[in-house]
Structures are given as C-alpha cells and as structure tokens.
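Please see the structure below; I have some questions.
One protein chain is absent from this view; the other protein chains keep their places.
The block that comes next holds subunit A.
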Amino acid sequence: MFVLLMGKSGSGKTSMRSIIFANYIARDTRRLGATIDVEHSHVRFLGNLVLNLWDCGGQDTFMENYFTSQRDNIFRNVEVLIYVFDVESRELEKDMHYYQSCLEAILQNSPDAKVFCLVHKMDLVQEDQRDLIFKEREEDLKRLSRPLACTCFRTSIWDETLYKAWSSIVYQLIPNVQQLETNLRNFAQIIEADEVLLFERATFLVISHYQCKEQRDAHRFEKISNIIKQFKLSCSKLAASFQSMEVRNSNFAAFIDVFTSNTYVMVIMSDPSIPSAATLINIRNARKHFEKLERVDGPKHSLHMRMR
C-alpha cells in the first residue's frame, strides 16, 4: 500500500520528506526541473506503507501526457494521499485543476483512501494573515474535494505546524489508536511514570502520549523527535542502528526503547529512587501486551501491509 505525497514541482515535498523521515538530501540527486517519474522512496513506515513522491502539474505537456497514461498504476493501492500546495503559488486555478485530477484518479482506483491537504510554506505569509488565508484555502479545498472528505493543515518547516500535521496524519492511520491510548495510560499509571510517549518507528512522530502533570515545554515532542533522528543519522553513518537509550541524572530518568513492531516508547520517571532495572522490566512486559493489541485486528486494518 502506498502513501502518495503529491504536489506541484517546488512545493516542498522533498524537504518535507527529508525532515519527517530523516533522509539526507544530496544536492546532486536533486533535480532542477519537474520530475517526470515518480520518486520511489523506499521509505517504509507504519509497517509496510511505502511513501512515493510525485510532481503534479509542470509546464511540460510531455509530463502531463505521461501522468495521464500512467494514472492507474500510480493511484492503485493507495492508502493515503497527501497533497501539498505552495501557499505562494501564482497559479491557483492550475493547482486546483491538478488536485482535482488526482482526486478523480483516487476515486476511480482507491476510493477508500484518506485525503490530506497541506497548505505549505506558510512562514512566507505575514503572521496576521495566516489564519485568514488558510481558512479561504480550506473552504475551497473542502468544496472541491466532494464527495471525498479531505483534512486540511497549514504547515511550514519553520514552525511546529509541520510536525503537528504529520503527527495528526499518522495518528489517523493507526487503526486502534484510542485503545492504544487507554492502555498506555494504564501502563503509565502502573509504573508511576511522569510521562510516557509512543512514537512511530520510522518518523519518531508522537502517536500518543500520557502525562500525569502539566509540562512546561509545549515543543518537547518535536525536540525529542529531532534529537533522536539526528542520533539515528549518526548511527547510520557507522552502519549501526539505534535500539534503546537511557538518560539519567539526579532529577529524572528517561528510557527510550523499541516497543512494538511499529512503535518506540519513551518513559520518563521523575522518582530517581526507582532503579532502571525495574522500569526496563516493566517496559518489556508491557511490550508483549501491546503487541497482542496490534495483532488483534483483521487484515484490512493490519499494519503489516504488502510491499510492492
């Protein structure tokens, strides 16, 4: 199953993918014009969803023809369509036109797909106008998307909106997320943790979390995500892979570890008297329980998807 990341050339898809999935962008491999073929990314997340990037709507008529002739191949087996709009684009009519063609193709080939629209590069809009402009676009997009339902987000790589948008998207893709959250709360209360976070494995986006008291830093999820992704980049340079981490000082102890096949967990204990071993045993036991939760659901919502 595929996740399609589509949008006009230059709308920011490559940067977005790089930031969310911690891919290095080499200058030479970046093209200077419109893509005429889909970029197969081999990025897997949430089990076996594959992320594909596709440029939609260049000035090249050749590209347009190719797009229409390969349509069925591209739009089949799509689980999620994420369409990126550049808020600064001067060709709104054209952008909407291409978006509608994509939607038609989705309706024909993968009618159950979820559609998300990201209005990107919002940092280029003046702060006082952002809400207004986003509301306008959201209305237009919702109207154009009928009968499909699309969820709109405004994003920018220079504030928290990108991270939050993708976290919401991934949250909606987890099949039994509410159940996960209840279980997570129980787990946290049992082990007396201050906070427990559940991350998606590939992107370290926070899927769900529990906190027992107010935390000061509203941006802590994104920061942890960034730190761990940088660490993963460093590890990959040594051909090592990151498995688990413990950080401890006199005030707290934090544990990051593999949890289920699609998730990582982070447990923060502010009681330094509890020995690490105890917490680690608790996490290990919880792991078995949560894995069972994942496997409970049927094949349609299974997170283990067939690869193409």
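Here is the rule we use: contacts are C-beta pairs under 8 Å (C-beta built on N, C-alpha and C of every residue); 3 or more make two chains touch, one makes a residue touch a chain; residues count from 1.
The working rule: contacts and distances are computed from a predicted model.
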Chain left out of the displayed complex - its UniProt protein name, from "AP-3 complex subunit delta", "Two-component response regulator ARR9", "Calcineurin B-like protein" or "Neutral amino acid transporter 9": "Neutral amino acid transporter 9"
Residue among A:E79, A:E160 or A:D257 touching the omitted chain: A:E160
Of A:D123, A:D140 or A:E181, the one touching the omitted chain in the full complex: A:D123
Sole contact to the chain not displayed, among A:E93, A:D128 or A:D217: A:D217
Missing-chain contacts mapped onto subunit A: 15, 18-19, 22-27, 30, 32-34, 58-60, 123-124, 157-158, 160, 217-219, 222-223, 226-227, 229-231, 233-234
